[in-house]
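Here the complex is missing a single protein chain, while all its other protein chains stay put.
== chain A ==
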Amino acid sequence: MAGARALGVLSRFTSRRYALFIGNNFRTFSMAPALLARTHVNYEVKGDVAVVRINDPSSKVNTLSVQMQREMTEVMNEVWANNAVQSAVLISSKPGCFIAGADINMIQACNSPEEVTTLSQEGQKMFERIENSPKPVVAAINGSCLGGGLEFAIACQYRVATKSKKTVLGTPEVMLGLLPGAGGTQRLPKMTGSEGQNKGKGRGFDTLSKPSGCMKPLHNLGLPSAFDMMLTGRNIRADKAKKMGLVDQLVDPLGPGLKSPEERTIDYLEEVAIECARGIVSKKIPLRKEKGRMQKIQDHIMSYGFVRNQIYKTVHGKVMKQSKGLYPAPLKIIESVKTGVEQGPDAGYLAESQNFGELAKTSESAALIGLYHGQVACKKNRFGTPQKEVKTLAILGAGLMGAGIAQVTVDKGVHTVLKDTAVAGLARGEQQVYKGLNDKTRKKNITSFQRDSILSNLTGQLDYRGFENADMVIEAVFEDINIKHAVLKEVEAVVSPHCIFASNTSALPIKDIAAASKRPDKVIGMHYFSPVDKMQLLEIISTDQTSKDTIASAVAVGLKQGKVIIVVGDGPGFYTTRCLAPMLAEAVRVLQEGVDPKKLDGLTTSFGFPVGAATLADEVGIDVAAHVAEDLGKAFGSRFGGGNVEVLKTMVDLGFKGRKSGKGCYVYQPGLKTKEVNPDIGDILEKYRITPNPAVSSDSDVQYRLVSRFVNEAVMCLQEGILNGPLEGDIGAVFGLGFPPCLGGPFRFVDSFGADKLVEKMRRFEAVYGNHFTPCQLLLDHANDSSKKFHK
């Protein structure tokens, strides 16, 4: 079933390519107390420059763990005490990672907000010492520099970064419901902007801090960009960071030489950073840059309190509009920044550490961190390496889905064949793939040359020529079992024996499709979500007959396409469609009870869904919704009732198929951002009007009626073994259907809300509506025993 277009929050949440928090704490903790030789931080003195190298031997990325911090403190003390050393360079020995953030397990191991606050204050102190270092410290950044890593870098006097694609800077804490808790909220507003160096607490690197003309220390120039970074958590590439003033100098990544490109690039970065450190000591490189005229004007404007207040107000308003106040972290970030700017550094740092402590223990943070862990887990192939790598992938049907699948495949070096039955359809599909790549070119993510060379991997055709070379065929043809059977037979007639047949269906049981196959072990379901290039989730459906290698291969393809993958059992609607159907049925009933679509959308979004239920139905397509409602209604019986399917059918008959047809619950006009309720559906709803029962029709009741049916069905999927575990259930619901991320998914929601409370509500609804709300056995078990939790 198609998901939603506007899942901005989600796509942002997941667009990150590098792990920011990796837990490797247990080992770290056990080693920490012993007086072992340093394993994470080392340094070497090159002439008068100390080169401090970071390398966590037990992980692919560096994190600011307890041991890392302890060793760093030791090393810095030695550097400061060494009279031969004039300056220092801080560099990671790992290709592709500077410091990816704080050790998340270190934070989760704390038992109280106060403990986390102390942790934050220790971090603040350490970075304050770096900031006030009498010997300049140059951060040499190659690879991800995120969270605590960025906070470390901006405490240094100077930053040199490689222009490598892997070099990204950012403060992704907000996506985990946290804030940059080691001075980030205080330093970042002073960093970004064009001034290279501006001391946080006004106690700069003293030998060089001469007053620059009439300017008073600049606070706010970077306020808007700092807010943008901290509130969106987005990654910033090195060249952009240089423009923002976050980085002082850039170094080009090198190609092959006398060493591998990765090694040599790090060496080169080190050489350049050492020169910079010497330049700073000899004052050839000034730490304060002259400001341009525009800069001075901006500074002047920002020195007015009311201007700054206006900024806080605007940002606060935007956050409230987008988050509906359901996420505390962005608000705390604004508060911490504001305190620092308006009341001075001491108050600011204190506010930051206290807010960090509070946030770390919120349920929202726990939910988001849970999703993060889940996402990491769903990016692994638990079925092992497939026997044969898929090098040629054929896709049947060049519609929105087919072309979308081609789009995410072709740029991964896989030869992609896109087959349709008509020239017009094929042309549209190929144009979609081209446009996707061309948009990347326009955003300068890839060059036009890369675009062209990627497209050379795509073959568009109308026949089965060359299918004998295909390792996998994914069909994305019309959702009709007869058509699916026909293409399956056509495909099996031409492909080689090892070729896998995957069906991109949203509701048809895979075993029914496989019934027409000569080799059911090679048949699998791959349920993509629309738009394929934006939606992260891939739901893979295996039947009893699907071989393990087939699953492994499908997962491998999905991972290559950059998907977060859940593997579920076969059945009508699998997992995602099955959860969504009862909720949509309930939404139709709510509409029939006289609730306006806009009101319905408001109720769902204020619960945390990124897209309202009425809009979601339009996005999915009213015809698809009707089709699914009918199919699943037949399969599951009256439990899937609620709203009258005739409402949807009448809408389809009148041509109101949702966004794609221009009319659904709303009227869509190209170019117009605002949408109005479709005036014609009033009559339809009037015709099927139901009188609401006031006992279960308050706003809150309506919300829980929608959510409880979703959640109950999800739990039932776990009970029936459709789901492998609650983790995949949560990931599927959040990434595929837009279940509120702040609740962490249906299972985490049951844990935090309380199964007993949920069952109590459902019993109340059940009394009015009957078996639509009958809680399933597993949910009842959890309600009866409060010690039972889905997530430990």
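Note that in this section contacts are C-beta pairs under 8 Å (C-beta built on N, C-alpha and C of every residue); 3 or more make two chains touch, one makes a residue touch a chain; residues count from 1.
As a convention for this text, contacts and distances are computed from a predicted model.
Engineer: Would you mind picking the UniProt name of the chain not drawn here, from "ADP-ribosyl cyclase/cyclic ADP-ribose hydrolase", "Collectrin, amino acid transport regulator", "Trafficking protein particle complex subunit" or "Trifunctional enzyme subunit beta, mitochondrial"?
Structural biologist: "Trifunctional enzyme subunit beta, mitochondrial"
Engineer: Check each of A:Glu275, A:Glu490 or A:Asp512 against the chain that is not shown and name the one that touches it.
Structural biologist: Residue touching the chain left out of view: A:Glu275.
Engineer: With the missing chain put back, one of A:Pro57, A:Gly255 or A:Gly671 would touch it. Which one?
Structural biologist: In the complete complex, the chain left out is touched by residue A:Gly255.
Engineer: Since one chain has been left out of the picture, which residues of chain A touch it in the full complex?
Structural biologist: Interface with the chain not displayed, on the chain A side: 249, 251-252, 254-261, 264, 268, 272, 275, 447, 449.
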